[in-house]
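Structure record follows, encoded as structure tokens.
Only one protein chain is missing; all other protein chains are in place.
Chain naming follows the written order as A, B and C, and within any one chain the residues start at number 1.
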């Protein structure tokens, strides 16, 4: 485990979504993300973890693993399930594609729009590990975290 | 892993203390703790994790593991290090006892005062697993978490 | 999530607070559908207190929109916070769901 890597494992249940978001956004304060960027991270994590719960484990039991790291100034979030896997990743990533009647097929769309990089490395039987990366833009915007020191007066 | 158990592993570094507290207090909202009780949980976790970092791993590298669960309506928090261990646990738990010159020996005192139960199962070479338990008192006080539904009007 | 509902004539007014995701979508859906079944035709969602939404939450809103429309009712949203509006717009939901700055305006529209 590298110096900055945090690992979280939790049961595949919707009740744990909010906690996964809190952990990811609290961790993200280590970088200089704006409030808007932090909200984007929160949505991306919510989509990845929801997919693990709904699709990966088909709402049955299972463990979702989330890893958080800062690598060269970039936030890296892994979300891993050991569920059913995705037969055709390219197709699954198409906007509006979904295998659930009552869903919108927007999960991957949001992950891609809100993070700088998204890697999905899934296969049937293998489960679905995804990696998302985001670098703070720092182009103004209200700071999400407060700094460490104020100038002396 | 039982249905409600959350596992977090992070490097033994002071930077991770705030995150450990955020995770524990966010998890604690599953029970009906007051704001004051939530602050107590936060201090207890901070003491346990600080001990792992300062004493367990002597400020060197290592992994701290935190487990969170709700067992029969009681919040259960495990903090585990695989560091040097404690030769005499009873002595270490005495108020004001410390092996560090600049510390106050208050860590275990706070853990005991702020949680209902504290178990320390340490031995040299074995590392230090501690278990803390707390049940919401529900005797008034401002709620820490908001409820799920409001009555229809 | 907290949901507060009020029936005004044939309009159901629902004020949503907190987070609308996979863990709360069912409560949202069931509360709204139960109250609609009590005789309301139209639906006004006041989203002023909504602090988080993702695609599961947007899906639940779209589901209510379809249900209300199928029965010949109108559904609109009011007082949508900027971050939520951004997701409504990215999801395409904004194209079908009219949004108003204030609850009173939304109620008037119906």
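Heads up, the rule we're going with is that a contact is a pair of C-beta atoms (placed from the backbone, for glycine too) under 8 Å apart; a residue touches a chain by one contact, two chains touch by 3 or more.
Here the structure is a predicted model, which means the values were calculated and not measured.
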Only one of B:18, B:74, B:89 or B:131 touches the unshown chain, namely B:18
The missing chain sits against chain B at residues 14-15, 17-18, 21, 36, 39, 42-43, 46-47, 50, 53-54, 102-104, 106-107, 109-110, 113
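One rule holds in what follows: only the chains that are shown with their structure count from here on.
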Rounded to the nearest Å, the gap separating the Cα centres of chain A and chain B is 26
Between chain B and chain C, the Cα-mean centres are separated in Å by 40
Flagged in chain B as touching 2+ other chains are none
By the touch definition above, chain C meets two or more other chains at residues none
